[in-house]
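Here the structure is laid out as structure tokens; the discussion comes afterwards.
Removed from the display is one protein chain of the complex; every other protein chain stays in position.
Our next item is subunit A:
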Amino acid sequence: MVAAGANPTREKGGSALKRLKNSLKTAGIIGQTSRASLSKKDKKRGNPSEVGKHDRAEKLNLIKGEMNPFEMKVTNTKFEVLGRKVKGAVGKPALTKQVGEDNRKKTLLKEMKNKGKAGGIMDKRFGEENPNLTPEEKMLERFTKEKQKQTRSTSLFNLDDDEENLTHYGQSLANMDDFDEADLELSDSEDRGIIDPNTVSRSHFGGFGEDEEDMKNFDRPKSKAEVMREVIAKSKLHKLERQKEKDENDDVRKDLDDEFEDLRGLLDMAKPTARRPLPSQTSVYGRVEDERKDKELDEAAQKASAPTVEEDEYEDYDKFVRELAFDQRARPSDRTKTEEEIAVEEKEKLEKAEKARKRRMDGLDSEDENTPESGRRSTKGSANKKRKRAPQGDDLDDDFEDQEALQLGHGLTLEDIMNANGEDEDGSEEEGESGSEEEESEEDEGEDGADEDSDIADLKSSDEMDFSEDEMNEIGTNGKIVKQNGKKAKTAAPKKKVVPDNYEVPYTFECPSDHVEFLEILEDIRLEDTHTVVHRICVMHSIKVAAENRRKMEKFFTVIVDHIAHLAATESPMPVKIIGRLDQQLFNLAQQMPQHAASVFIERLTNAQNSYKEQLSVTSQFPDIKTLVILRTLGHVFPTSDFSHPVATPAMLYMTEILAQAEIRSEVDIGRGLFLIQLLHDYQILSKRFIPEVLNFINLSLYLLAPVTTQSKITVAFPLPEYARSQNLHIKETSSASPQPLSASALLTDKLGRDSIKAEQVRISLVVALSKVLEAYMQLYSSTAAFVETFQPCLNVLEAMKSVDNWNEDVKTNLNNAYDRLKRQVKFGTEKRTKQPLRMQYHRPVPIAQYVPKFEEGYSMDRHYDPDQERAQFNKLKAQTAKERKGAIRELRKDNMFMAREKLKNIKEKDARYQKMLTGVMTVLEADQAEKNELEFQKRKEQGKF
């Protein structure tokens, strides 16, 4: 038993005496007793050791019980297993039994008694049910509750409650009364275990009488007056300190000022060199300078007129500050870049874009900084950075620049001026060209267009900053500042003009929101000037000028797309140059609104697809010129080499669908198909992706065009639709006509009737064109693995076609060329292949999967290491339910036993009561009988019977 008792002792640690001391301390029987010394946790919990704070006897009893080794029950373990924790090895059966019994008495017994009874009184008094609270605490809590209830019921504006209204520094004075710093030097949490000297001196060793008075003094709460005095003293002290600090600072500053005078001489402030304004700042600087001069003049005038007392020692300083403000700062290196530098930059930019494109072509995500749009963003960012040069040590004020911008005044911003200039200048240039040299050679015109458009591109595209600088430079070198946009140019323009009727393109336009409006604008404008108008609208309503222009420009983008289609469909001959320029404008605009551009083109594609699906056009299933031109521009706006592109991919799908499925009914259809094929070639010029439909179409078209006798000779190794055998598009007279360039107006637009096409001629031209395009594709796919198989059908067709005897000489050479070339390529491909067999499964051998045993750090028997998470959780749940079940059964059993006991007790009580009643009655009866007997005996005795 002793050994058993020793075990838990060891676990608790310390000797029995120590433990006793400890428990006494925690019970609050020895050591400090103030409530403040209790930890917050204990307070909250209502620590059970507080039970019966005041009757020591009870507490001591409890401790005695805890310390009694005979109440402990220890179960010996047979084997010690490392790392295993056994629960319930030590227990106090008597105590737990008692606790259970008590709890049942409180709950179950009550219920038993109330069984079958309705009604009763519910005790809702605070803390009545909590056995952990002492009666004092209960009373206290009740009191606070009561108080809270009252305050809650009174409104905020209750003036009667004047206790709360007295404040000082926003704090209630009532609280201040309790404010005794001296007593509370140790915070609540820190003072556990440390007994404050007060207590020690008062209570330890019984306390000493002589200190009684002192203590009284010390302990006495300070009066209000005393507190206020202390507060005032403190604030005075602070004030003094601050003043002292300020004086010191002043001294230092004075010293600095004195020394600065020397420095100033070094800086050579007296004669600031008249700095030539930077070219890029000419306009701004000029104005600022003017204003400053004006101001100075004003000031001087003022000074002269009314010299006041104000102009004292500070006037000097102010002037100096102003000088500093206008002083030239570190001179920015605004030199124009050399051509080499520009070229290098340009090259780098292109290289970057090309790298991104290649990545996209391989189907990878283009690296973030490499994507054009993010690239644009980053360059823009750097541009911004450039504008705001890094802050330097001698920067006086960072706001300075902003201030300058503000001082521009007149509601004009830098951008405004920039834009106005750009537009203006372009306009005048335009005038010069379009006016004077109408019959300029085509190439020149093209170049010009490219030039000026590249300017625009700069304006639109990434390097806004660069552009603005350049522009400013130009203006600066010219030494002129154009103030208002329209007038000067307008006056200048007519001089250069040679056009007789004073024709002139207006400078400003409303931004048209749909195509009809745009057509109205264009009513009085020559066709050649369309792109000028478009350009001016773009500049006028540039997104960079105002944010709300974005919506306008988005609409205008749609308008341009519409107009391109419109031009292609209505003008004859097709104005390729103009459409080309509009195409460039479209390209520029798209750079600013990629999302919108995509959605516009997607919409067009959807329409085209729908009209194909519903067979809206009766004459031809192939797309009309509008769609063809839009597909052309689409290929310019979006990169067609991407592995997958949201716009280019569906566009290609649409084109191939047409090529594969649309029925070829006439030469027009073949012409349009040819156009599509050439477009696809342009699309794939970089990525060289394989398009089966193209070769199928070429084969089929050649098959259809072949003379009747030749057609039957062709080995058909390509898909041949059912209608093909009955279609009559054969070339009848092979030798009649020589091939001509294909007429776009005849083949692509529906306007000219079928009769106007000289059928034979067109057919022969188509054959030549097809063979040429086939050659182009041959070259495009020259490196593909299955070149031989891919072009075998074409070879068959070409062989049959060239074998026709009486071809026109041109046709013959063309077909022969194509055939020979294909033959050579096929041979080359076969040879290449025999050298390199197909090895598609050539990759590193993949190692066999291994399962290394898993070692667990700090393995414990009590934990389960199930790798299957679900199963582990299930098992855990199962164990928990089993445990709970057992516990519940045990509890229920105990409950039953308790109830049986109680019932028995009741019965016994009842029996006892009955017994008692019965004995009582019997006693009375016996007494009566005895009396009666006595009486009778007496009577008989009296009668003298004896």
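Just so it is clear, a residue touches a chain if its C-beta (ideal position, glycine included) is under 8 Å from a C-beta of that chain, and two chains touch if they have at least 3 such contacts; residues count from 1.
The rule is simple: contacts and distances are computed from a predicted model.
Engineer: Choose one: "Dynein light chain roadblock", "CCAAT-binding factor domain-containing protein", "SERTA domain-containing protein" or "ATP synthase F(0) complex subunit g, mitochondrial". The correct choice is the protein name in UniProt for the chain not shown.
Structural biologist: In UniProt, the chain excluded from the picture bears the name "CCAAT-binding factor domain-containing protein".
Engineer: For a quick check of understanding: of A:83, A:131 or A:719, which residue touches the chain that isn't displayed?
Structural biologist: Of the listed residues, the one touching the omitted chain is A:719.
Engineer: One chain isn't shown here. Among A:109, A:324, A:353 or A:519, which residue touches it?
Structural biologist: The one listed residue touching the chain not shown is A:353.
Engineer: From the list A:74, A:602, A:759 or A:899, which touches the chain that is not on show?
Structural biologist: Checking the options A:74, A:602, A:759 or A:899, the one contacting the hidden chain is A:602.
Engineer: I'm checking contacts with the chain that's been left out. Which of A:127, A:580, A:673 or A:707 qualifies?
Structural biologist: Residue touching the absent chain, from the options given: A:580.
Engineer: With the full complex in mind, choose from A:542, A:627, A:656 or A:808 the residue touching the hidden chain.
Structural biologist: A:656
Engineer: Taking the full complex into account, what residues of subunit A touch the chain not shown?
Structural biologist: Those residues of subunit A that touch the unshown chain are 350, 353-354, 356-357, 360, 363, 366, 371-373, 446, 450, 453-454, 457, 573-574, 576-577, 579-580, 583-584, 587-588, 590-591, 594-595, 597-599, 602, 605-606, 609, 613, 632-633, 636-640, 642-647, 649-650, 652-654, 656-657, 660-661, 674-675, 678, 681-682, 684-686, 688-693, 695-696, 716-721, 740-745, 769, 772-773, 775-776, 778-780, 782-790, 793, 821, 830, 833-835, 837-843, 846.
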